[in-house]
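Of the protein chains in this complex, one is absent; all others appear in place.
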Amino acid sequence: MILDKQKIDSLNSDGLTLHQNKIQVLKDSIPNFEEVISKLVDFQIAIPSWALGTGGTRFGRFAGTGEPRNIEEKLEDVALLNDLTKSCNSISLHIPWDIPQDYDALRAKASDLGLHFDAVNSNTFQDQKGQDFSYKFGSLHHVNKDIRQKAIEHNIEVIQHGDKLGSKALSLWLSDGSDFPGELNFRGAFERTLESLQEIYKALPDDWKFYIEYKCFEPHFYSTTIADWGQSYLLASKLGPKAVTLVDLGHHLPGANIEQIVSLLLMEDKLAGFHFNDSKYSDDDLTAGSINPYQLFLIFHELVEGLDHKGKRHATDIGWMIDASHNVKDPIEDLLQSVEAIKLAYAQALIIDQNALTGAQNNNKVALAQDIIQDAYRTDVRPLLAEARLRSGAALSPIKAFNSLDIRNELVKERGLHSVATGL
Amino acid sequence: MILDKQKIDSLNSDGLTLHQNKIQVLKDSIPNFEEVISKLVDFQIAIPSWALGTGGTRFGRFAGTGEPRNIEEKLEDVALLNDLTKSCNSISLHIPWDIPQDYDALRAKASDLGLHFDAVNSNTFQDQKGQDFSYKFGSLHHVNKDIRQKAIEHNIEVIQHGDKLGSKALSLWLSDGSDFPGELNFRGAFERTLESLQEIYKALPDDWKFYIEYKCFEPHFYSTTIADWGQSYLLASKLGPKAVTLVDLGHHLPGANIEQIVSLLLMEDKLAGFHFNDSKYSDDDLTAGSINPYQLFLIFHELVEGLDHKGKRHATDIGWMIDASHNVKDPIEDLLQSVEAIKLAYAQALIIDQNALTGAQNNNKVALAQDIIQDAYRTDVRPLLAEARLRSGAALSPIKAFNSLDIRNELVKERGLHSVATGL
Amino acid sequence: MILDKQKIDSLNSDGLTLHQNKIQVLKDSIPNFEEVISKLVDFQIAIPSWALGTGGTRFGRFAGTGEPRNIEEKLEDVALLNDLTKSCNSISLHIPWDIPQDYDALRAKASDLGLHFDAVNSNTFQDQKGQDFSYKFGSLHHVNKDIRQKAIEHNIEVIQHGDKLGSKALSLWLSDGSDFPGELNFRGAFERTLESLQEIYKALPDDWKFYIEYKCFEPHFYSTTIADWGQSYLLASKLGPKAVTLVDLGHHLPGANIEQIVSLLLMEDKLAGFHFNDSKYSDDDLTAGSINPYQLFLIFHELVEGLDHKGKRHATDIGWMIDASHNVKDPIEDLLQSVEAIKLAYAQALIIDQNALTGAQNNNKVALAQDIIQDAYRTDVRPLLAEARLRSGAALSPIKAFNSLDIRNELVKERGLHSVATGL
Partner (left out) sequence: MILDKQKIDSLNSDGLTLHQNKIQVLKDSIPNFEEVISKLVDFQIAIPSWALGTGGTRFGRFAGTGEPRNIEEKLEDVALLNDLTKSCNSISLHIPWDIPQDYDALRAKASDLGLHFDAVNSNTFQDQKGQDFSYKFGSLHHVNKDIRQKAIEHNIEVIQHGDKLGSKALSLWLSDGSDFPGELNFRGAFERTLESLQEIYKALPDDWKFYIEYKCFEPHFYSTTIADWGQSYLLASKLGPKAVTLVDLGHHLPGANIEQIVSLLLMEDKLAGFHFNDSKYSDDDLTAGSINPYQLFLIFHELVEGLDHKGKRHATDIGWMIDASHNVKDPIEDLLQSVEAIKLAYAQALIIDQNALTGAQNNNKVALAQDIIQDAYRTDVRPLLAEARLRSGAALSPIKAFNSLDIRNELVKERGLHSVATGL
């Protein structure tokens, strides 16, 4: 299903006057208004192919309807998201859930839809049907060299897929770990992992990045071999400049100051980017900004400040992706909410009075410093996002448009009620 | 597969002299030696039918081999466990994973194997194939009365199954909750849950108990409608004397003092019993005693002291069950380890010098009080368990016996390599 | 120091036009505008006497300047806060940190300043100089009856102080607990606490409330005798209708869903009210709304909805107090920030479209329900608070007024640089 641009324009015209009034007020009060709008127009968030279907928990999965049945339909869903927001112009594939067959055709289709291919993701945390070996006890850290080799080869294969599609990064989440004290020799596991990563690193094209994710626990519950930013950083440092650390917001122990980690990784030129989601407990994979939107804002505050400091005036040097699991919401609607929340946080961070803040910090005026950042946070910046969308030809109100255009029903008509996304 | 008692006896005779030496030493140092042994002989832990196969996480399941294919084979696995330990003389069924067909035959088989039926468990956290409604948004707390009614009827059906098998308790884990702020009206959810529970309570035979479990999170990640002991207790109080609170060790927020909760529930005559497992993070469902055995001991310390105080000299008034998910271990071996750890904790608690402890507490001699309980904890009580097993006709060393008798391979021969336990 | 009303009016006139423009926009978009303003005008938050000086941690205290030296000066600080906000018309005293001498004079002074006396707080968590017994091992739960009696008498004395000043509630935070397994018999501690509370309850005037606070840990690190809402609720239920549960936002384990607890306590008519603060880790006692403002909003969402349901259209039936410890900020500035954050959360909750929300909930439209509450949260409601202040004769911008009127320096002139607040 391809959205008719006319329909969006027609919806937009309804709310235009009210929008323009709101924008006028913000224009008066935000000194860097045009710069903010321009950065919001540029800011793009990759959509992971697996987020287009309904996820589940270990206790079961409650399916949605009209889910995309193959890569092509996943591309179409991303195009829908992008047409509504002009903020999602790429897809992140996951191998083997999305194995491309005809690369040229796929690139052409993506290009027609205004999309390209973001980081490719490997998977050694599951056994695939018919596999004649098992990742039950790990993959890149496995005690058995043969199984490590299989996992290395899989990652190299994923690079090759990505290369043919125009991706520029391999994203690795290594779930290897242990469930019981005694099960694993930590040092050995780390050394074997490093060795395996070095083999993969060698196969990486020069202009690629190697995103190394960390996660405190799950699916293993005693230890995870790449469990925190320090372990990811240590590996990335030993590997070389192409290797960088990926931050998934849900992969931290309770109370971790994620924004401080982001600031330090940026300082060290080792920040790969983000998997956005929100959580109250652990890796809950909830909609970005649904639980603690202030934290999301604080992370963007560090990014805006840090990127400026690095002389990278745009956020485009960083990899941005949503990684959430949509159990009780329509996946597209949920992604629209995530995109909105992420961009709101970015917009709020962009309007912080940085000079005033630096002044307050340099004089230890703590209450004032808090007021300065909360002044930005408390501002209703939704019209800024709408303005950026309007200028890019997207919908003034993406979620309203999604519902009034009855998009899910259209998809159900096309795909059937009980279609299941590959990989689920 | 039925264990040959001769084989166990023959294995036992090997280690007998060493065992007797160890027992002699303990006999000299433990004043209530015979009482401890007798309580250990009596102490029985129910085995849940779903723990006999290999569990998984939301990221996948790595199957084991020779898993029981039906209720009858699950009974046989429990019988194996019981023959090795004489500590597991009952099974806890889960409907609809184990739907009994011929009640009389099943009771007869159980009886032949020396087993009976513990609490029956209902399941409204999954949709079953072909179900014409969905528990996606809850069951007993659902906003839709028809769906609540379905869930009520399911629970009543489970009671009926249990009644015909000789069970005396319905165990309810209500997964109902919400994933996003705004999704649910908490008060409404609580009130609807109470109403639903009242309907189920009415259907409960007079000599039954209604176990109401609580869980802080998962599968829902913003709220759970029965989230903590206080909420379970509140419901149980409103329901009546048959309703009691079930404690699953993995269902608490980080840092919760579980033993204090146990002590208070026991004081209020509202302690149903336990689902034993261990965890480092959340509901990890690891082998009991594998992560924090001291906590397990402290829980038993409260139980021993509290049961004595209530004049219930034996632990048999409480429901004991293992609830763990065996991802990387052989399920039977894992259950043997759980049984051993639970009984070790019980034995350690039984040899605490309660008079000396009360004296220390009444004089605020904190270091002394710690020494008294750690003196019990640091004692190697494994020979006590072995002695209890020996007197009951079980194996001196159950895990060694399991391995030297090559039981898993025997089961694979019987059931095939890739058999899958019902419900998985 | 008494604020000159003229000065506030003069400051207000500066920002008036801009404010009126903002209000006009909100008036158009908020259907219940006048009701919201009226509720904001009525809403009052008590100031604890101990929050007017600079707090510390166990590692040290870094003093502020010009702190109030006695109860009279503490009253004056509260009057300053109230003159700036018209939202803080009462003070909560803490005995023995603030022992009143001449009750009539104190009531007259408070009355002159437009203030009254909120709940009185007892203290049995510290030994006072010259005390001939010790609370080292607890107070109301102590194994020694004589020490329990001392603690009971202290609480009754606090009631008597409060009664003479016009207070209507005794607020009890019982720090009693234990640091090591074995130290305490939990059941005994609970029973002794209940007995002690019953003695205090008897001494409570008929129109008083007994606020029973709970806290998960600190100052004791293994157990706390009133550790969670369930334990407080259990005690309050046994005591009677005057006893209710007080919620301090910083007294929960990581991940606790506080808003759900609030909803249930309100449902059961057992919600005393709040100690507001914010925290990232444990009882950090940070400025309200400084770490997770969305959580504060969600709590007010439950309150607004629950009070409406109970037919209590105003929030004045609940006890509201700030309880934070100002280590690195000026205490008055910090309290102004807390008051602002609390009222913002209240205002956001008041503009939620409750009918639409109920509709979304009853149809399980999860994304829509989130949108409805986030629509309120994302609205910039600061002008609503300003309007309520303007109508009450307070400052349009309290913090700016505090700074431009150079209030702290005036206080330093009066009280000296190194004055220390009583109790610190």
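Here the chain labels run A, B and C in written order, and each chain numbers its own residues starting at 1.
What we mean here is this: contacts are C-beta pairs under 8 Å (C-beta built on N, C-alpha and C of every residue); 3 or more make two chains touch, one makes a residue touch a chain.
Here the structure is a predicted model, which means the values were calculated and not measured.
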Residue among A:Ser38, A:Gln198 or A:Gln231 touching the omitted chain: A:Gln231
Option from B:Met1, B:Val41, B:Leu194 or B:Val328 whose C-beta touches the chain left out: B:Val328
Residue of C:Ser134, C:Gln198 or C:Asn403 touching the missing chain in the full complex: C:Ser134
Contact partner of the left-out chain, one of B:Pro31, B:Pro241 or B:Gly255: B:Gly255
Positions on chain A where the hidden chain makes contact: 136-137, 143, 178-188, 190-191, 216-217, 222-223, 227-231, 233-234, 253-257, 259-260, 263-264, 266-268, 294, 298, 301-302, 305-306, 309, 357-358, 360-364, 366, 369-370, 372-374
Sites on chain C contacted by the missing partner chain, in the whole complex: 55-60, 62, 125-127, 134-137, 175, 179-181, 183, 216-219, 221-222, 254, 279-282, 284, 286-287, 290-291, 327-329
Interface residues of chain B (partner: the chain not displayed): 21, 25, 254-255, 257, 280-281, 287, 290-295, 328-330, 333-334, 337, 344, 364, 366-367, 370-371, 377-380, 382, 399
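Heads up, the rule we're going with is that only the chains that are shown with their structure count from here on.
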Rounded Å distance, chain A centre to chain C centre (Cα mean): 39
Chain A, residues touching no fewer than two other chains: 254, 280-281, 287, 290-291, 328-329
